[in-house]
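Missing here is one protein chain; the remaining ones are kept as they sit in the complex.
Our next item is chain A:
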Amino acid sequence: MTTTTYQPGEIQGLIKINASKCKGCDACKQFCPTHAIHGASGAVHSIDEDKCLSCGQCLINCPFSAIEETHSALETVIKKLADKNTTVVGIIAPAVRVAIGEEFGLGTGELVTGKLYGAMNQAGFKIFDCNFAADLTIMEEGSEFIHRLHANVKGEANAGPLPQFTSCCPGWVRYLETRYPALLPNLSTAKSPQQMAGAVAKTYGAKVYQMQPENIFTVSVMPCTSKKLEASRPEFNSAWQYHQEHGGNSPSYQDIDAVLTTREMAQLLKMLDIDLANTEEYQGDSLFSEYTGAGTIFGTTGGVMEAALRTAHKVLTGTEMAKLEFEPVRGLKGVKSASVSLFDTELNQDVTVNVAVVHDMGNNIEPVLRDVMAGTSPYHFIEVMNCAGGCVNGGGQPIEGKGSSWLGNI
């Protein structure tokens, strides 16, 4: 028996260094949040799979394009799209819509939601915006936070611990799971939007689409490589469990069948000769493409917190926030914090909620966690994203400098 940080069935060693391309330049080590990359300067480097979070930051920052993914669902997805008996649901993450245009010659950061819907519709996908699931996440995670806050103020036994951490980022979740298991109770139990989307698409969605859940194939399009690992976690077959309890009888299937990165979706569209830049805009085909501004900002650092505060304010005070833009959690500072004072109608008293937002996790999280473990953390709610800038700069996003990264193969 050997120790491992993977459960059976999980994708292991997703990110790999191609030894024939690696120049040993050490650039990747600067971007690795867990110091999982070994090898002397000038010698070929390798990745310690047990420490690796699969975040892909090394991959998008390698000057020699020497770092690769070992798993791609591209071919499977193309086969499923051609299969008439299968409904392929495309679940689109927030950060994809402001990056995929870059692969088709559009400007950096150009918002292309309608065109992306159009291109994916043309390819044969049903449109399920992950922003809809992000809105669900806020309902669940926000309610959980308010529940914990009230239970703690009232001194109830079994009140979940504060601060509550967000649980949307699979790199961050795996970081806590591999290094700080004592802090796992602080994580919100809400699933990430990707996993909520998968579970909903194959339960409620099966009714909406009037399809058998076994014939629904969910493909999430993510700015993230770690989402592939998340989707492979064995416990994420809730839809199958739900149907088993309701008389279903089929072999187990995952809530998310396949994950494509933004880069892979661009590749798929190109293989099918669909030019996203010149595609007609499309509005979507069901209620699953209805989303709010709060859901869409999940893709940038501070966005989850801002969205949660908008809803928490309404629930606690009964009124909407006067100004929805919450500037203190925006921008690229490593750790951002803010205090929000409001009148809590249920407790009938004023409460002050201290929140913090952490991104570029490898460089910023340790001091925050030390305070939490020492019991001296001033915060009640902390958003953590692994990648610098949040998902917009995820490991699955288009690489600046087009494909060959900074230098090409010398």
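Definition applied: a residue touches a chain if its C-beta (ideal position, glycine included) is under 8 Å from a C-beta of that chain, and two chains touch if they have at least 3 such contacts; residues count from 1.
The rule we apply is simple: contacts and distances are computed from a predicted model.
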Protein name (UniProt record) of the chain left out of view, among "ABC transporter permease", "Iron hydrogenase small subunit", "Pyrroloquinoline quinone biosynthesis protein D" or "Quinol oxidase subunit 1": "Iron hydrogenase small subunit"
Option touching the unshown chain, where A:Glu156, A:Glu235 or A:Glu366 are the choices: A:Glu235
Among A:Leu14, A:Ala123 or A:Val173, residue touching the chain not depicted: A:Val173
Residue among A:Ala19, A:Ala43, A:Met271 or A:Leu324 touching the omitted chain: A:Leu324
Residue in contact with the excluded chain [from A:Thr87, A:Thr296 or A:Ser377]: A:Thr296
Those residues of chain A which, in the complete complex, touch the missing chain: 1-8, 25, 27, 30, 61, 63, 94-95, 97-99, 107-111, 113, 132, 134-136, 138-140, 142-144, 147, 173-174, 176-179, 181, 184, 187, 189-191, 195-196, 199-200, 203-204, 207, 235-236, 238-239, 241-242, 287-288, 290-297, 299-301, 303, 307, 310-311, 314-315, 320, 324, 330, 332, 388-390, 392-393, 400, 406
